[in-house]
Each structure stands twice: as C-alpha cells, then as structure tokens.
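In this view, the complex is presented without one of its protein chains, the others remaining in place.
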Amino acid sequence: MTMHKERITSLLAALDRHRIYVLLALVFAIMPFVAHGFGTVNNLTTVLKSSCLNATVAIGFTLVLICGELDLTIGATLTLGAMLTIGLQPHLGRPGSFAVAVAAGALVGLCNGLIVTKARVNSFIATLGSMTILQGILYIYSHGSSVSVTGPADFRLADFLEKPLVPLLTPRVLITVALVAFAQGVLTWTRPGRNFFLVGGNRETAWFSGINPARYVVGAFVVSGAGAAVGGALFGLSMCSATPNLGASCLMDVIAATIVGGTAMTGGKGSVLRSALAVLTFTAMFNGFNALGFPSELKILIAGLVLALVVIHEAAAARRHEKARGRRPMLMEELRRKAPPQERES
Amino acid sequence: MSERTTQFTRSLGGLFHRAGIFGAVVLILAIGALVSPKFLTAGNLLNTVDSVMLLGIVAVGVAFVTYSGHYADLSVPTTMAFSGVMAVEMLRFGFVPALLAGLATGLGIGLVNALMVGRLRVNPIIWTLAMSYLTMGVMRWLWSNQQIYPDVKGGDTGAGRLFTELYRHEVLSRIPLPMVILALFAVAGHYVLTRTAFGQQLKLVGSNPSMAAMTGVRMPRTVGLAFVLSALAASVGGILITSLSKVGAYYNGEGYDFDAVTAVVLGGVMLTGGRGSMLGVLGGVLMLGLMSNILTLLGVDTFAQRIVKGAVFLAVVGVSSLLARRMGRDDA
Partner (left out) sequence: MSDIGLALQLEQVSKRYTGMLAVDGVDFDVRAGEVHALIGENGAGKSTLMNIIAGAFADYTGRILIGGQEVALHSPVAAKRHGIQMIHQELSLARTLSVAENLLAGRLPARLGILDRRALRAEARALLQRVGLDSLDPATLVEDIGQHEAQLVEIAKALGNRPCILVMDEPTSALSRDEVKHLFEIVRNLRRQGLAIVYISHHLPEILEIADRVSVMRDGKKIATREMRDVTQADLVEMMVGRAAAADLYSRKARPAPGKEKLQVRGLTRIGVFHDVSFSVRCGEILGIGGLAGSGRTELARALVAADAPDAGELLLDGCPVRPKRLSDAIRLGMAYLPEERKTLGLALRLSAGENLLAALIPRLTRRCHYSARRGDGTLGRLMGLLQVHPSDPQVTVHNLSGGNQQKVLLAKWLAVEPQVLILDEPTRGVDIGAKVIIHRAIEDVAEQGRAVILISSDLPELVSLSDRVLILRHGRMIREMPRESLSEEAVLLAANGGVGDV
C-alpha cells in the first residue's frame, strides 16, 4: 500500500515538475474542439506571432529570477526599445536605431544591476524605482501618444517580418525561436550559463568556488534589459508604431508565465525554454478565449488568478518541506521497523 | 576605513535618522522660496497640502507594511479603485451603505493579503502584484471596462450628490474632510505604532522576524494586521479619490503604490523594517508635495516629475541602506 502511495506521490511530483508541457498539450488539445477557428493555420500563426514579444522578454526575466532577483522594469524597457527603434529611424536608419535601442535596454539593466549589487538595495525596490524613472522618460519622449514612422513610409521590412516564410513561421517568430534556443543553449551547455544557476542556488558556495556573484547578477540584469529591448524593437519594426502603454500588461504576463513555467522565485532553478513555452500556452489560451467570445478583460483576471494559484502552491510546498526538515531519516527508519533503538556499544 | 571616517559616517547616519525628514522639508522650503516668489504664499502652500492629503492617508497604511519589513503593498492602487467602484455601485442603497461597501471591499482585499503573506508567507511583492491584477481583472470584467458615475448610480436618492461632495465637504465649515481624516489617521497610526502591543510587536517583527516568532508574537496575525490596515487606508483613500473625480473607474489610484512607498521611505521608515515613525511619514508626504509643487512652478511637466521622483526614491533607498550597513546595524 505504501508502495502504491509513494508511486502516486512521485508521479504527482513529476507532473508538477513538467507541468508546463502538460498545460501546453492540454491547451492545444482542447482548444481546437471548443473554440471555433482556433486550429486554422492562420490562427495558429497569429498565436505564434503574438507570443513573440513576451517570449523574448521572458528570456532575460527568467535569467534574473534564476539569479534570485526580480526585474520589474521589463515592461518599460520593452516600450523603450520599441519607441527608440521607431523614433530614431529617420536619423539613424533601421540598423542604427535598432542598435541604439538595444544598447539603451542594456544600459537600463546595467543600472539596475549596479544598484542591486553595489548599493545592495533589494531588487524589487530598486527596479520599482527605475521603472518609474523609465516611464517618465518614455512619456516625455513620446508626449504620451504613440510614435510612428514618419516620412515616406517603408513597410517592406514590416511586411517581411510578419509574413510566414513557411506555414506558421514568420521571420519574427523564427528570430524569437532562435533567441530562446540560443539562451537555453548557453544556460544549459556553457560554463558561464551553469554558473548563473550556482549563483542563484547558493551565493556563498558560488563565491567560495571562485565565481564573482555580483558580476553574474549584473550580467543577468543587462541581459534582461537588452532582451526586453530586442523584443520591443522587433515588435516596433513589424508594427511600425509603438504606444507608451505597450509594455503595461507585459510585466504581469511574463511573471505569470515564468513562474508557471517552473522558475523558482527563490533562485537557482528555471528554464528559458519553459518560460517561452508558458508564454505560448498563455497566448494560445487567451486566443482561444477570444474565439469563444470571452471578454478581453478576463485575460488580466486569469493571468492574475494563475499566478496567485501557482504562488500559493509553491508557498504550501515550501511549508511542507520546512516541516519535514530536521526529521532524520534514521529515526524514521527505526520507526518503520518498530524495533527498539539499538545503541552503539563503546 | 579609518576610525575617524567610521565615526563620521556614523554620526552622519545618526543625524540622517534623527533630524530626519523635517530638516529636508525646511531645506526644500528655502529652495522653493528662491525658485519662485509665488512659492511661499499661503495659497500655494495650502494647495500643496491639499494635493497630498490622499497620498498621506494611503501612506499611513502602507507605512505599517514597510515597518513590518514587507517592503510595500502593490495592491494599493487597485484596492483604491475597487473600493471606489464598489461604493459607487452601492449608492443605489443609500450613502452610508455605499461607504460601508467601499470599506468592506478594502477589508476583504486586506484579509486575503493578510492570509497569504501572514500565514502562507508568500513573497509580499509578488503576491500583492498578483492581487492587484486579480482585482483589476475582476473590476474590468464585471464593469466591462466602463466608468460608473455616482449621480447615475445614486438615482434620485441624493446619495450620488452626497458622495460627490464628500471630498469637498468641510468640517466646521472650514477644514476639508480629507484633511481631518488624514489628521485622524496620522494620530491613530502614531498611537498604534508606539502605544499598542501590536505596534511594539510589529517593531520586533520588522527588526528580526525569527526573534519575534520565538518571543511569542503571533506572526500571521501581526503581519496580517499590517496588510489589513494598509488596505483599509487605501479603501478610504479610494472612496475619497472617487468622490473627487466624480467617477468610479478601474484606473483610479494609479501610481499611489509607488508614491506611498516613496513617501514612507523618504520619511525614514527603513525598508529593512522596524524603524521609522508616523511623523516621519507625514514629513515624507509633505516633502513629495513640495517637491512636485516646486517642479511645477519651474515649469516641469508631470512626466518629468516622475523621473525626479524615481531618482529621489532610488537615492534615498540606496543611501539609507548604505548608511545602515556602515553603521553595522543591519546584520541582525
């Protein structure tokens, strides 16, 4: 009987660990049957396209979370990326404006990282502050309205980015896939990549192993800033315009996706790939809801609800773990045998 | 570091904490006088105070959360909006039921936060953020993104008119009602923080949570109450802001979370918890108001003011955490 129970427990644990694959499969298995038009190639392309922005942003965000920190600026940074790419195009041309946008994003990340590591301000608080500054800058830059390409419009690049090369896959989707794959590869297969996990898992051990944790934390913030800017810039290039509230809902969606994807808020654990898949899951789900005629406001509610549930789930698991800590296996073993304790003879 | 420099940073830190915010307020008053002759007029100063009354009410609540070492309550803006919307919706049953409904909404949100952060010990930032999206989603869904108007919802009972005049109501036909509420809140907050068992235990929790737990402080209850107080203050602020804007909408209260934390931290409540006072919080609120007043007089628009606010926030947080570490007081 205990064997049976144990098997169920371990099965549940495995399900929990790989929950994002299960959820993804569920959404793509159920939605085509209930939501009319969900399964068409056209709609699936839309799903993939609208996952791009958040998936790109989730890369850096996941990395910061792996380091045990939090970056609340991603929404504002991606807007910054989009706006700079569009706004600077007349002066610098496309490659120039793109480069400046990404550099600006990286700079935001660098500032965040330095505040967190040098002044040792809690990252939630530090990025809350820099987010406000950034929002102010954005509004001044855009005068509170959307920025579009001025002058003789050239939509060729935008069209190219949004038109499927092969069914389902547009260039922007492909770029996103490449970025996610690259990040996942670096995190899984390279020494610096693995060191991020060590820094998040146990900063002291990392320090004693000759790794400079501060450098990795700053690095994670820079990647997060640059990644968000790249996402925004690509979005801007394909839409040819950017609104100041472009990234407003992004923060919540990305946090929810990353945590549902299995990245631990306490650091040391996470996967860029799973975060991206979680973004895809969410996007597909909302797309299906739209087709079902659900009001779009439900989206915010559901994202909040999912995040709340996962957070509660993880808190409860942590509490169970804490309760079990300090219980020594040998005493448990003795108890199981129901035998009197045998003392070591001296 | 040499002995003398250590001494210097220590006394500097001591000064920073003791003289606190009011030295800065005097300083900024002087700057303001230099910047514009219009600044030091009674009318202008009263306007300044008027503009931060709501922030003050909300900040008194948030101060409890920060004081308890849980950084901030990010669900403040949506709590404000939701309380306002609920109050407006309930105006059809009369004025008093509407106010009660608004307060009950805040209480409900506060209780959920209390349960999650106090008992389940969920990360307060992530949780209150999730909570804010949750309530935002509920509001936008139930009211389909619509604004609702007190005079419409109140029908011809007169409750709508009463509600919209609430903010402008003057006690003893002189003092604006929000001012009275702020004063009451500040005094009550000061009393609770310094003269009640809850306030004392909150100080222990903020200073060293493990020690507090091993001293018999009931953590879920104490931490929870801080979040409930924050939500209640937010709901009072929310009802007033709805009355002021004469419209119940999901975006009421936007930005109040950040402004409140800024005021609280500016006022000397340390983010590491257990240190600070209500008087300081009021000073912080006043400081924010004066700062934004001066910037306005200088012709700086609201967006640029955000940048200044953010920069001041980061500077204060960074400097105070640096000083606290130098003084060797944050290793507990």
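Letters A and B name the chains as they come in the text, with residue numbers starting at 1 for each one.
We adopt the following convention: contacts are C-beta pairs under 8 Å (C-beta built on N, C-alpha and C of every residue); 3 or more make two chains touch, one makes a residue touch a chain.
Remember, it's a predicted structure, so these values are computed and weren't measured experimentally.
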{"item": "Hidden-chain contact residue, picked from the options B:S207, B:S230 or B:S292", "value": "B:S207"}
{"item": "Sole residue of A:L23, A:V149, A:V173 or A:A206 that reaches the chain not shown, by the stated touch rule", "value": "A:A206"}
{"item": "Among A:V47, A:L198 or A:I259, the residue in touch with the chain that has been omitted", "value": "A:L198"}
{"item": "Interface residues of subunit B (partner: the chain not displayed)", "value": "195-197, 199-201, 203-204, 207-208, 210-218, 274-275, 328-332"}
{"item": "Hidden partner interface residues of subunit A, rising order", "value": "188-191, 193-195, 197-198, 200-202, 204-206, 208-211, 264, 267-269, 324, 326-333, 335, 341-346"}
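Quick note on the criterion: only the chains that are shown with their structure count from here on.
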{"item": "Subunit B - residues contacting subunit A, complex", "value": "71-72, 116, 120-123, 125-127, 129-138, 140-141, 144-145, 258, 261, 271, 301, 303-311, 313-314, 317-318, 321-322, 325"}
{"item": "Footprint of subunit B on subunit A - complex, ascending", "value": "70, 115, 119-122, 124-126, 128-137, 139-140, 144, 252, 255-256, 259, 265, 295, 297-305, 307-308, 311-312, 315-316, 318-319"}
